[in-house]
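All protein chains but one are shown in place.
Up next is chain A:
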Amino acid sequence: MLEIEIDGQQIQVPDGSTVMDAAAKIGSYIPHFCYHKKLSIAANCRMCLVQVEKAPKPLPACATPVTNGMKVWTHSESAVKAQKGVMEFLLINHPLDCPICDQGGECQLQDLAVGYGGSQSRYQEEKRVVLNKNLGSLVATDMTRCINCTRCVRFTTEIAGEMELGQAFRGEHAEIMPFVEKTVDSELSGNIIDLCPVGALTSKPFRFAARTWELSRRKSVSPHDSLGANLIVQTKHDVVKRVLPLENEAINECWLSDKDRFSYEALNSAERLQRPQIKQGGEWREVDWQTALEFAANGLRGIAQQHGGQGLGALLSPHATVEELYLGQKLMRGLGTDNVDFRLRQTDFRADGRRSGAPWLGMPIAGVGELDRLLVIGSFLRKDAPLLAQRVRQAAKRGLQVGVVGPTAEEWLLPVRSRMVVPPSGMVSALGQLVRALSEQKSVVVSEAFVSSLPAAVSEEASTLARLVGSGERVAIWLGNLAVQHSQAAELEALACEIGRLSGGRAGVIGEAANSVGGYLAGAVPSGTGLNAKGMIDSPRKGYVLLAAEPDLDFADAPRTQAALQSAEIVVSLSAFDSPALRESADVLLPIAPFSETSGTFVNCEGRAQSFNAVAKPLGECRPGWKVLRVLGTLLGLNDFAYEDSEAVSKAALGADYTRKLAGGETFHVAEAASVTDSGAGLERVADVPIYFADPVVRRSAPLQKTKDAAVPVARLSPATLAQLGVSSGERVRVGQGSGTVELVAAADETLAAGCVRIAAAHRTTAALGALSGRLSVERA
């Protein structure tokens, strides 16, 4: 500890602290622009100059280390004189166009200019003009306002992992710019808007939409990935105008992914369902709620009476709230069936009933920083969980060593020490080898159940990777979306748990959606003889309840799902959005509120339940999903549906200590064989769900759909496979899977395992292909 006297207060600060840290400790604000607690120190703005005893000149608080016995004055005459001098320099070339600047009202330069700026300028010369840059569809630029603090540059380099911005030229000609002809394409790019202390970088979708002081600020939780980032949703006249991060060090820190930040643009999309509709005689017509609900209730009741509850099935979205999921399953169970599931893209459910609870990350999100070894299995980590990847990236700088098993070595912008690139069909064997290698290296006996099924030989890569995983003290093993959606997901999970046991670590699941854990806790999974998501499609039901899911985009096998739904007598769809595919499958469309217009709860990957309130009134005649389900339950005469509010529902759903319902990560064993085996001829499909296709909301966010990540899917093949097929990159190929055929552009992908084709799912151009895994044929179109 070091002693420092700062502004007359004697305090102790830890070794390595800066004067800025010490000032923060006593709550003394030192004006600054370039300093940011999450970024490296630049000391270039010079705004934080303070007076230090015995120093001949003022020193920057952000870059001056505290020395024992130091005396600092942050607001003395000489400190303020220096600060004012710097402020004058910052303002001489600044356009001072606050009245037309979107940053106005929340601008650090504007705020500090009030305290440190002059009332008029001594600078009578011509001001600098800097041309604007095209950074893509999310970030607008007014570069003349830039004060060259380089926060954005440091963010892209340090936090997002790739230097997409830099300061070019010298002196007064210095400019912040992207690389020539490039935009900023990071999935975290929106954070540079928050970081920019002036109006140089502002939100393009929000541009000129409102003044910040007109907006109401309301807390919410992101409905997208499994992190559950905390949001501040800003509304004007009940319209969501902007989304900002709500700082939560345990979850999203002060960041947001672009998906969380810009998806709100979909909330008022033209495709929002605003009135209930029913299909009669093949014709859709708008009806009032009463009619629609009675139509739905009668339809469901009719099936239950004719075919028994077993004739019904419910397919619920993992992006739905705990309340919706709970009432959805309760409705089905009330109607006498166990056929309910929310794991719509999953195909292997053999692990059900073998875990000790709901699969989850197995550790707190903030714990990533303390890990020293991490094995990621079958994940598109960077795009599937951008902020989790960001945590891993920071931890890697402090010594975390990352190993990867999966069909692609795609760029995560973080150092991967060791990896096994294997096709999906080779993943079980790869993990088996890891188990064998680990047990040999650590001289720990493999669990009885695995002994007979382990591969006989261990490859060099497996041995290296096992050494990495086995050499840690704080080890985590994460299963990504590809592993969970794998046709042998149960084996992968069991083996991951065994790897956890052998390495002294803990296996967990990253999870694909906001409620991938919450769905389990809410009971939205079949128990006993109930059919799971795949079962309900494989043996079609007579009636379905569809919650917030799109038949052509949100399921493991879109064509079969659509066929099953279309063959049913009644499909009741609760959805915030309309779509042609939905109209083809459904018979009743009940418009429900998206996350912004309802209260609800998401349980994120670390098992943290986060409740939120509506931030805006429901659009048109929309109603919160939980209320619609409540009325449906009542109309159907089911017991216990009279919940007062959503809080009562979530209480019923989660109980007092829901964390006890989380899995313990114990090793388990899968006895029966997988129903689908990935053997046979043809190439293997590797399917990612691209970041901006993942759920109905984000699919409709216009600015996100204009980004590079939302490009139309291509068929990616390894150069060797392309050569074997006699196809070159850029040519069109015909891809056939099952009975579906699509035409796509082929692209070489050096990161992909040989014999694989990577084709994104959840997009209309690839929906005809069906299953996310399996064999397919590729030929020149």
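The definition used in the following text is that a contact is a pair of C-beta atoms (placed from the backbone, for glycine too) under 8 Å apart; a residue touches a chain by one contact, two chains touch by 3 or more; residues count from 1.
Convention: contacts and distances are computed from a predicted model.
Enquirer: The chain that is not shown, which UniProt protein name from "Sulfur carrier protein ThiS", "NADH-quinone oxidoreductase subunit F", "Aspartyl/glutamyl-tRNA(Asn/Gln) amidotransferase subunit B" or "Sarcosine oxidase subunit gamma" does it carry?
Expert: Of the names offered in "Sulfur carrier protein ThiS", "NADH-quinone oxidoreductase subunit F", "Aspartyl/glutamyl-tRNA(Asn/Gln) amidotransferase subunit B" or "Sarcosine oxidase subunit gamma", the absent chain's UniProt record gives "NADH-quinone oxidoreductase subunit F".
Enquirer: I'm checking contacts with the chain that's been left out. Which of A:Val13, A:Val86 or A:Leu374 qualifies?
Expert: For the chain that is not drawn, the touching residue is A:Val86.
Enquirer: Which one, A:Ala24, A:Ala63 or A:Ala449, makes contact with the chain that was left out?
Expert: A:Ala63
Enquirer: Using the document's contact rule, name the residues of chain A that touch the chain not shown here.
Expert: Residues of chain A in touch with the missing chain: 41, 43-47, 49, 56-58, 60, 63, 65, 82, 85-86, 88-90, 92-93, 122-123, 125-126, 128, 147-148, 167, 169-174.
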